[in-house]
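Note that one protein chain of the assembly has been removed; the remaining protein chains are unaltered in position.
This part shows subunit A:
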Amino acid sequence: MKVSLFCAIATTLLMGSAPLQAADKSAGETLYADACAQCHGPNAQGMASFPSLSGRDAEYITSRLETYRAGEKVGSNSFLMIPNATDLSDDDIANLAAFITESGE
């Protein structure tokens, strides 16, 4: 039982961490500089009407980007985020999440 439970936990952890391990933070940094920094700031600190992303975890960033990519509104800046997210691939989102999460630490 103990062995099976350990294996189950380990498998879950591995599966859960797989996307982050595969994420390319360097690619995320490049994409962030091109598409995000002009509003959210070079260090994701937020500027003016555009919220800070510092301290947000990868799950939050991924969820929001997937929501915007699906064309769903979240907040008063959705009109800007939806077109920005429309063409993001799963890898783009994972890369952005990996970079943003680290940049805010």
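Everything that follows uses one rule, which is that a contact is a pair of C-beta atoms (placed from the backbone, for glycine too) under 8 Å apart; a residue touches a chain by one contact, two chains touch by 3 or more; residues count from 1.
The rule is short, and it goes like this: contacts and distances are computed from a predicted model.
**Student:** From the list "Peptidase family M48", "ABC transporter permease", "PQQ-dependent sugar dehydrogenase" or "Glutamyl-tRNA(Gln) amidotransferase subunit A", give the UniProt name belonging to the chain omitted from this structure.
**Tutor:** Missing chain, per its UniProt entry: "PQQ-dependent sugar dehydrogenase".
**Student:** Footprint of the hidden chain on subunit A, which residues?
**Tutor:** 38, 41-42, 45, 47-49, 76-80, 83
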